[in-house]
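First the structure, then my questions, so here it is.
On to chain A.
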Amino acid sequence: MLWLVLAAVLLGVGAWLMRGAEPPDRDPVEPVKLPTRMTRAEREKGEERRTWLPFIAPDAGVIAEPQRPRDPVLAVMPSEVKRGAVVAEFNAILNSELGGKLTDCLFGDGQDSFLQELRDAGMDPTSKIDRVAMIDDSVVVTGDFKNAQWKRFAPSGSDPVSKDYGRQGQIHEITRADGGTDVFATWGGQMFIAGGDEAELKQVLDRLEGSGPVGNPVVDESMAYGEVYGVVSSQPIADMVRKSDPQLASMIEQSAKSMQLHMDVGHDVGMVADVAPSNAATTDELRRSLGAALSLARMQAAAKGEKDQADILDLARVREAEAGGGFRLEAGLPNAFMSKALDECIVQRKQRAERNRSGVALDAGDED
Partner candidate 1 sequence: MKQMFRVAFDLLLEAARRKWFLALFGAITLVLVILGFSLQLEVVDGAIAGSKLFGSMLSKEIVSANRVMSGLFTVVAYLAFYGGAFFLALACSDFAPELLAPGRIEHLLSLPVARWQLLFGTFLGVVTLAALGSFYGAGGLTILLGVKTGIWNWNLLLGSAVGWVGFCALYSVMLTTNFFVRSAALSGALGVVTLILGVVASFRESISVAMSEGIGRTLFSWAMLPIPRLGTLATVAANLAGSLPNEPGMVGRLLGGCIIFSVALLSIAAWRFERKDF
Partner candidate 2 sequence: MAEALSVRNLVKHYPTLFGPGQQALRGLTLSVPTGAAFGLIGPNGAGKTTFIKVLLGVVRPTSGEVTVLGGDPQDLSVRARIGYLPERMHLPAALKGRDFLRSVSTLKGLSPSDAELGKMLERVGLANSQQRIGTFSKGMRQRLGLAAAMLGKPELLILDEPTDGIDPLGRVEVRALLLEEKARGATILLNSHLLAETERVCDRVGVLQLGQLKLDGTLEEIRHASSRWSVTFANGAEGADVAGFVRGEKGFHFEGDVAALNKAIDAARAKGLEITSVVPMTRDLEAVLSELQGSEEAK
């Protein structure tokens, strides 16, 4: 009978121990959305952006491009770049799910002096800037600059020397504190162009108004999807990794021609980079090396217990291209990770601002 009593007690204890032990719901690893093709919304947005740009009669002997509405940012794209041409949907990024935190990370709680300066100049980045494009050494910013006060950028506060160029273009010259001059261009109150000398600015304005030489733009309308898109040549990428991995840098230089980049920042951060080959054999070698490097990095992260990093690297893939001999590199940063990273950034920024304020107060106290 003792055995039966023991059995009853044990069954009870066992049942109590196993209570509620259902198979754990495995958190479905939601794949990060990758910008692999243009969405309908992006196509519609692109169509809305097309503008009837003012037509200027071409010089004698130059064949004019048949007139059609074009996206002004894509219109300024040259047919070739040395380093790259990348467009960022600045406004869309700031108004995305992560945008609030990104703004706080970039500009703090509104007390940032640089932000204030931009606002005073009528170029509030949180409301006045639409897109930012980097084309080699030039920066093209689009937005609403009708009320911009360009003199604010001049150290002396004097109005810049401005002259009209083309139909709606203007070239401005400001005098620096050291006596030298800086030039920038604006176009129709909606575009700001900086970088390069006056001749280069004129070339940009010519492309914009269709009065320059015609060629295929390095970033065309079919490539305008994602929050960041463009083309980067192999050289800057090779330069980026040269210090840590010279062998990889040399392999990139030899095998990759350029990389078409698309990045989504809507919810997660997803990136797709299509690598165009310059040499099929070495490109395949590069593909394998990158895949292996990612895997090794993931394993190292896992071995070190850096789970977040391992998970992120787990989202990184290298896929063989369907055709053309190139390959596609995919990477993703989940929303939770980005959110956490931006939170850290905001905290650090606040701490820095706090230190700066107390430093200023201390200085003021010393003066007393």
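Note that in this section contacts are C-beta pairs under 8 Å (C-beta built on N, C-alpha and C of every residue); 3 or more make two chains touch, one makes a residue touch a chain; residues count from 1.
Regarding selection, all candidates are chains of the complex that A comes from, given by their letters.
Predicted model only: the values in this text are computed from it and were never measured.
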Which one touches chain A in this complex, out of 1 or 2?
1
For the complex, which residues does chain A have touching candidate 1?
1, 3-4, 6-15, 17-24, 26, 287-296, 298-299, 302, 313-314, 317-320
